[in-house]
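Partial view: only certain chains, each at its native spot in the assembly.
Lettered A and B in written order, each chain numbered from 1.
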Amino acid sequence: MSIAPETTVHPALRVAVIGAGYWGPNLARNFAMSGDWELVAVCDMDAERAAALAHKTGEPAVVTSVDRLLRDHDIDAVAIATPARTHHAIAMQAIAAGKHVLVEKPLADNSIHGREMVRAARAAGTILMADHTYCYTPAVLKIRDLLASGELGEILYIDSVRINLGLVQPDVDVFWDLAPHDLSILDFILPGGLNPVGVSAQGADPLNSGKSCVGYLSLPLHNGALAHIHVNWLSPTKIRQMVIGGSRKTLVWDDLNPQQRLSIFDRGVDLDRQEMVRGDAAGRKGAAISYRLGDTWSPALSEFEPLGLMVSEYAASIRSRTPAPTDGESALRVLSVLEAASRSLANRGRDGRLVPTTSVLEAAQ
Amino acid sequence: MSIAPETTVHPALRVAVIGAGYWGPNLARNFAMSGDWELVAVCDMDAERAAALAHKTGEPAVVTSVDRLLRDHDIDAVAIATPARTHHAIAMQAIAAGKHVLVEKPLADNSIHGREMVRAARAAGTILMADHTYCYTPAVLKIRDLLASGELGEILYIDSVRINLGLVQPDVDVFWDLAPHDLSILDFILPGGLNPVGVSAQGADPLNSGKSCVGYLSLPLHNGALAHIHVNWLSPTKIRQMVIGGSRKTLVWDDLNPQQRLSIFDRGVDLDRQEMVRGDAAGRKGAAISYRLGDTWSPALSEFEPLGLMVSEYAASIRSRTPAPTDGESALRVLSVLEAASRSLANRGRDGRLVPTTSVLEAAQ
């Protein structure tokens, strides 16, 4: 997969945006500006809202039902920005009509629905893509490149913190509100995607709001590595930071520091991995330890609008019939981890037992 | 308990320091400088090391065995700075001889030993105190005062991060190396001490060193609050930060920022805690949410040597026959949490199940 947009002489693909609420306008605007796309229609049950959006994006057609959209308009693809619980029905209908589908996160309201969508798209030969916007930012693309190149060595641990004084959401807890960002990023940057061997969640609802407002998510990875995510709606300070510790180098991404968003530290602990016999009763695992204290490097990042790249990738994926960088299966992995986290939280009984682990792989089958 | 040193006309108490290795010299120096104490002897099996220390601290007697120390010298108290596995035997011997005992952390190598020490001291009527040095720093004392005064309101969550490129220790994992600091601080600042309703640990040994190098510790507290500790030997950046979220205000302690170590934010989320009936099928727990975005305040901290205050508190505790701020029971609570964390780690089986919870209270019985 090439992430870089290419100049093409292809005719523009025809797309409709479904949902003119909070996020739809962002998608519509980027489709309207893209040379890859022609924005053919805006669809929303609220005709006035749809018309207002159409007015700002070059006056595409205004449609008030998905049925009519699919029946009356010649489109190649749709972009769905409606509430999560409606994603499944709309996407299945569009796939059945042979359309390519882009879905705002989360892919669906549960993984059963998500899996149906993935299977249906595969069967129909259409592209199913998730709008994991963060994955198209300059910083995350650079991180992905660095991990793919082996610059960091093997991944040892990942620690992600996403906290601020946030809106306590009416319907979802802090895991479902904030962790999808971290999880979709992990899935995007980890070679092979996000495949934890377990999922363990710790949550707290100290305000008695009925849902976790503070959350910790532990995701043991293969080879002994561990990913950990801290999400928090109650923090007076805002932190958006991810540390990726590798056997060769360690990367720190501080998204709130525009002057040095990424830092790659050539520092770490080296262990000659060998058995050593020691003087005590039994031979024990020992090691010759050494430390590296090398330079730090902060790569320059280009600047562009992530959604602009995303719609461009959507077009490229359709034209080449290859999965998008954030395809349906990727979104399904994210969804499965969130569901496993919820199960982990629910299983914490009154006796104080905290965290039964649920395998994502099992959950996804 | 009053933490503030007071001027007294008491005759100096007589103390011996046992152990002249890494930490003993710090204790000896502070006893020697204190008006509350007379440093009578330095005791170490290595006579040369003991003599060198005595030379720098006013030439107290040099002794090479605890037996002789207790037999030949007129002392009120000892301070034990020997390896952890020897704490129990030395302390029990000193208590049996009627001496007050200060022990370097950890109190003992396991909680069974620790409990014996606590019980023996209680039975003998001597003071048993742990050298939890952090608890005598200006920042931690201020935090304790703020929590005691109710300034922060009810505790909602505590998030502590203590990471850096650290020495991979030969005998202990990252929990036993670093978390005692966080735990002893929590025990000190929380009104009522550290009494989690559970202990859950997540660790990773990605270097295959035979012990956890990255660790996360979740400690659900009463009333739905959650304390969480992140310790890490592999981080290229150094962080020493604790956030204490309260229902009224939130405190951030950044120990590496000498210009603003403590910040108290008058910001947060307020929830009117009431049941609300909503339009969906069943009445669900809802809430009227509001946000505060008030001032931030950073108190000035006085500057003094924590160990100087600690030896002064040791004297005050002995004179008043009241428990020290960091008494044996406090140290025992810290030890019990560490043991529970180790059990939590050990119970993570091959099937990926991560974290059975062990009650500290149960462990401590």
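Going forward, a residue touches a chain if its C-beta (ideal position, glycine included) is under 8 Å from a C-beta of that chain, and two chains touch if they have at least 3 such contacts.
Please read all numbers here as calculations on a predicted model, not as lab measurements.
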item: Copy count of the single sequence across the entire complex, 2 present; value: 4
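Rule of thumb we're sticking to: only the chains that are shown with their structure count from here on.
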item: Interfacial residue positions of chain B with respect to chain A in the complex; value: 154-157, 159, 165, 167-168, 170, 197-198, 200, 202-210, 213-214, 216, 218, 220, 223-226, 228, 230, 232-237, 243, 245, 247, 250, 252, 265, 267-269, 271, 273, 284-287, 289, 291, 293, 351-357, 359
